[in-house]
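Here the complex is missing a single protein chain, while all its other protein chains stay put.
For subunit A:
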Amino acid sequence: MAILRVKDVSKRFGGLRALTDVNLNVEENTVHAIIGPNGAGKSTLLNCLVGKLMPDTGSVLFDNSSVLGLEPFQINQMGISRVFQTPEIFGELTVMENMLIPIFAMRDGAFRMHAYETIANEKAVVEQAEAMLEEMNMADKREMSAASLSRGDKRRLEIGMCLSQNPRLLLLDEPTAGMARADTNNTIDLLKQIKDERDITIAIIEHDMHVVFSLAERITVLAQGAPLVEDTPENIRGNPKVREAYLGEAA
């Protein structure tokens, strides 16, 4: 069953047609990659899924209910978590606090005035956060300020924060952009591990073919704002249209 259905989505910026009649289904418990040359509209599409942009036409259904017109926090509460191109974390807060916040958000909803409780007394939440840090191999960094982490660790933390909410759909926008090879491989391993160990659907935008072919089970190629083909990685690799539009350029 498709957990995410994008139907006839179009988006213009002034005269520029960033997306034209995009149709896309993401099946539950798969890793679905969206690739395409720079400016193809990948980020725009993702922003239409999470409430950052409102498409001009079309519909976006998550688990059969529309997400259009909802605020990002409402869409997150439905079970969609997003990882940004440059890691978005709470830099001034400690690693532990970064991990506590999404867990509180999941337990208490979008707003709760828990102004008189003490964090240390929220044993269940603290335990969950500690377990998640453990899983991310970051337990030794819990008291560090998040801003002082390395680029790769920031990415790890951000992914951990998203996972701590047990999302049904995880969206990643070029998670390895600007990373050194070693950090890229670490991220691939982490995502593989997530995919194997959890019931989770992953939609990933990626430029790096190494990452895409290591992870994806389905690939949609976007070119000039419209899907060119959607297929398995093996078929995409051999598809001459794709080679021309994209891989040829990269090779």
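Following the convention adopted for this analysis, a residue touches a chain if its C-beta (ideal position, glycine included) is under 8 Å from a C-beta of that chain, and two chains touch if they have at least 3 such contacts; residues count from 1.
Just so we're on the same page, contacts and distances are computed from a predicted model.
UniProt protein name for the omitted subunit, picking from "Succinate dehydrogenase", "Leucine/isoleucine/valine transporter permease subunit", "Benzoyl-CoA reductase" or "Acetolactate synthase"?
Matching "Succinate dehydrogenase", "Leucine/isoleucine/valine transporter permease subunit", "Benzoyl-CoA reductase" or "Acetolactate synthase" to the record, the invisible chain is "Leucine/isoleucine/valine transporter permease subunit".
For a quick check of understanding: of A:102, A:175 or A:225, which residue touches the chain that isn't displayed?
A:102
Using the document's definition of touch, tell me which of A:8, A:71 or A:244 contacts the absent chain.
Residue touching the absent chain, from the options given: A:71.
For review purposes, identify every residue of subunit A that touches the missing chain, sorted by number.
Subunit A touches the missing chain through residues 50, 71-73, 76-77, 81-82, 84, 88-93, 97, 100-102, 104-106, 108-122, 161, 165.
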